[in-house]
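Attaching a single structure in structure tokens format; questions to follow.
Only a single protein chain was left out; the remaining protein chains are all shown in position.
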Amino acid sequence: MKKNLPLCSPISPRAREIICIILFVAVLPFLTDALLGRGWVRIVDFAMLYIMLALGLNIVVGYAGLLDLGYIAFYAVGAYCYALTSSPHLALAYPLLFPDGLHLSFLIVLPLAALLAGGFGILLGAPTLRLRGDYLAIVTLGFGEIVRIFMNNLNAPVNLTNGPQGISMIDPVRIAGVSLNTTQQVFGFSLPSVHLYFYLFAGFTAVVVFVSHRLEKSRIGRAWMAIREDEVAASAMGINTRNLKLLAFAMGAMFGGVSGTLFAGFQGFVSPESFSLMESIMVLCMVVLGGMGNIYGVILGGMTLALLPEVLRHSIVPLQQAMFGRTLIDPESLRMLLFGTALIGVMLFRPAGLWPSRVRRRELATDEAEQ
Amino acid sequence: MDIFLQQIINGLVQGSVYALVALGYTMVYGILGLINFAHGEVVMAGAMLALSALTALISWGVAPLLALPVSLILAMAGCMLLGFGIERIAYRPLRHAPRLAPLITAIGVSIVLQNLAMMIWGRDYHAFPQLIKNQPHYVGGAIINDIQIIIVIMAVVIMAGLMIVVHRTSLGRAMRAVAENQHAAQLMGVDVNRVISITFMLGSALAAVAGLMVSANYGLAHYYMGFLLGLKAFTAAVLGGIGNLRGAMLGGLLLGLIESLGAGYIGPLTNGFMGSQYQDVFAFFVLIAVLVFRPSGLLGERLAERA
Partner (left out) sequence: MSKPATLLELSCVGKQFGGLSALKDVSLHIKRGEIYGLIGPNGAGKTTLFNIITGLYQLSSGEFNFNGDSYQTTKSHLLAQAGIARTFQNIRLFSHLTALENVMIGRHAKTHAGVFGALLRNKTTRSEELDSTNRARDLLRYVGISKPSQTLAKNLSYGEQRRLEIARALATEPLLLALDEPAAGMNATETESLKALLQNIRATGITVMLIEHDVKLIMGLCDRVAVLDYGKKIAEGVPDEVRQNPAVIAAYLGAEDE
């Protein structure tokens, strides 16, 4: 029989899955470009950044159960880290100290930013170890606001952040002499800047997914989940809850810092406006809406919430034009109105998120069986 | 000394408003263990409703001293309806859902209310009509005007009234029972759903009063005013010990004082390095410091570890 012949080389289903994902990711920017236009590739790039952020926050909230409402501060730390060291800002503010600015290489700044953000994570974690639940939420929220207010005001007397104007003309990401800001020719393919950034972000997202996945199924991950479930019992099992909580904060913060660095290089401009409380809340929504603790759910949540406002932005005006012949309602507020309604709707119909973790799924299944 | 006294007065006025809003947060938290993130928007809705009603009434020739209470009552009624609706739509179906689910719906409600308000009232600031001759009084070198006096007196009266309701009436007893143990309260014949609805409505009525106060004090109202105000008031509630009514009042007043004193003195204290733009930082630093040393707030229950 023909179909019994070993036509395919013996690769495991898992390897096949990974190959499929890689192929899909490889063609995605071209597909988006062809179908929707270049602007959408840029939107997808930003969505990738949000996915990274959401995965980082998932470690803190989803695994260790520490409700963090100031997560965007670590994104800011990473972004400002790169902005300061790779823009003319220092040269403009302190021409005597830095006549040419620093212009450090991206590959040097990236680990530094990650470490600095991780340090901030510990700084935030240390005083809040005894707090739980909503008290922790409000303190982390306060921390996020403190960082933002400092960014807004550290332009005088020492001009570190350039205040509300932000820092512009940040160097694009440059790896091995290749600037991602210009179109590159690879194997006869012409890759515009947004495509290059897409692949860069996809690579980093893959790393973050890998790290999350490995941590989740490890001794450390189990200890985090034990703390999330019952701190006293975790401690009675010999788990040093203090150190593990700090570790969770630091790991989450490092992911935030890395995403921030990428963001600064991609956008070329940072200002405090990008790091408001609403952004923290948005990232938390991605985690919870997608399905806390489940990597795939979080990715789905990040993608949905990053793309939904853009989809609405691009469909509301034409839709109104088609229905009423003119724009009746301010598209910006209608867009946010629909977004808010979607948040409520999803939570009402899927309280454990769009794609809950296997445990949550089972839990819900048994809850229904009990009723 | 006059700067000091002036900052105290400003702090007390601002603190009274915080306290009223904080009460709304703390009542809901006490009963449901839930941060009602949308509460700030209810304050905004209260201010906007009151302002619209006031403007309409005055343009119809109603005397200002009659228009003010009427519009306040209208705003309170509107907010109570809003609070009732929010609980029914966004919180009640999720009462047994994972803990963070209602937080997300609360954020959703908050976004919806803000943008609805923007559609109805636009992006502009709305001026509060001049109703009374806001007479300034000089007290030991500091100034306090009529509106500020009215705000403080009203806040005190309302808080006293709330304490009486909670501690002296059967409704208050039912509320405390539900807060203590929902299940047991139900077994004792308390209509838990009704109590929860009433709590939301009470908190929303207070929010409407606070909204009117803020817009009268600053002479302005805006679709975005609820966000930061709500955040500060929630901070105040946590500062005092969330779930505790006296704590919310204390936390509100304290936060108001800290902010205004901080804003007044942070410049000289840091040699001009930090100006009054850091007043919010000051408030959050104090909050963190308090919680580090008293993890459940100033008047919060000591949550001793139970084995």
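List of remarks:
Per-chain numbering from 1; labels A and B assigned in written order.
Quick note on the criterion: a contact is a pair of C-beta atoms (placed from the backbone, for glycine too) under 8 Å apart; a residue touches a chain by one contact, two chains touch by 3 or more.
Note that the coordinates shown come from a computational prediction; the quantities given were computed from them, not determined experimentally.
The chain that is not drawn here is touched, among residues A:60, A:173, A:200 or A:223, by A:223.
For the chain missing from the display, the contacting residue among A:11, A:27 or A:236 is A:236, taking the whole complex into account.
When the omitted chain is restored, the residue from A:170, A:247 or A:285 that touches it is A:247. Against the chain not displayed here, chain A makes contact via residues 210-211, 214-215, 218-223, 225-226, 229-230, 232-241, 247, 251, 359-360, 362-363, 366.
Note that in this section only the chains that are shown with their structure count from here on.
Measuring from the averaged C-alpha position of chain A to that of chain B gives a distance of 33 Å. Per the touch definition, chain A reaches chain B in the complex via residues 61, 67, 127-128, 130-132, 134-135, 137-139, 141-143, 145-146, 149-150, 152-153, 157, 232, 277, 281, 284-285, 288-289, 292, 329-330, 333-334, 336-337, 339-344, 347-348, 351-352, 360.
Residues 29, 35, 89-90, 93-94, 97-98, 100-105, 107-112, 114-116, 118-119, 231, 234-235, 238, 242, 272-275, 277-278, 280-281, 284-285, 287-288, 291-292, 295-297, 305, 307 of chain B touch chain A in their complex.
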